[in-house]
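All protein chains of the complex are present and in place, except for one that has been dropped.
Here is chain A:
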């Protein structure tokens, strides 16, 4: 009965395979065979374990940036696990664990950076500091190897810098992945050039602007074409050269404010910014006699002593003529200091009163030495009015003028 044998054979096979299965389940220790625990980054790492059976457990491994599972290759009774390339490129601890149902193996490797510098990242800041020896900028260097790993502690970095006539070199050592140095300013302002070097690799050049410190007190002067209050010419104020306490000229664009106080304690203001330490500001002459006190400030930092200016009156008297039912008022001629017609644009104000209340004030500017006012009968009905006319600080009154 061949059938019977076939069944027997099959049964036998089943029995054998179950035995094989059983054998597979036999407990066993995965002995860690590799002995090296320190590697340089970039070198291939293979972990070897003895294989007690044909199981192929996954190896867990984790480094600075992440974790993964590695499948083994089973060759002649040993399991070999190849650490992925992206993991053997990074320094730090690489810990692994091999877990089976019966045992847990774990350990860790240390990956060290290459003994070279591939790249230097340099950070310097602030980019602008103050002269005088108290302010400083900080140079931070992160040297890395060719696989972008920070170098070990106590790696020598040479820092060099040039300022005016001096050139200096300093040795600094890395700690916590970086080397840093504070570079203090000198008394002078100027440009500080900084560079660094580590294991034969040089950085770029960096520039720090050493700006003058805050200005010290300064003086001011005024120039003007003449001393008349003609409301037309321009007076220019000029500072002395603004410098800090170490004699450095302040940065261009330093803002200077000139405060002008007149005889009535009213304040006028004009401003300017420095170029080569000198700031200029301009203001138009007053149109009537005035005494000015001028003082300049760099706000919150320094100031000048005050200077005084006097402006002489140019128009001492003026004529007023009424015509056309007193509805046209002609003011002028308005004459300046040499008898010339005052330049166009002098303000003349006409105040119109009726029954002692102000009806209107009309402001006009002179043209060719004259100002004309026309009183519209639709607005200013017939009747008695008082007028007052002001110009160049003078005023004239005309009472109970009849308009009809």
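One rule holds in what follows: a residue touches a chain if its C-beta (ideal position, glycine included) is under 8 Å from a C-beta of that chain, and two chains touch if they have at least 3 such contacts; residues count from 1.
Quick note on the criterion: contacts and distances are computed from a predicted model.
Remark: of the listed names "Cellulase (Glycosyl hydrolase family 5)", "Sugar ABC transporter permease", "Anti-sigma factor antagonist" or "Tic20 family protein", the one matching the undisplayed chain in UniProt is "Cellulase (Glycosyl hydrolase family 5)". Looking at A:77, A:125, A:305 or A:345, the residue that reaches the missing chain in the full complex is A:125. Within the whole complex, the absent chain has one touching residue among A:33, A:74 or A:138, and that is A:138.
Interface note for the absent chain: among A:86, A:381 or A:395, the touching residue is A:86. One chain is missing from the display, and on chain A it is touched by residues 58, 60, 62-69, 71, 84, 86, 90-95, 97, 99, 106, 108, 123, 125-126, 136-138, 140, 142, 144, 148-150, 176-178, 180, 182.
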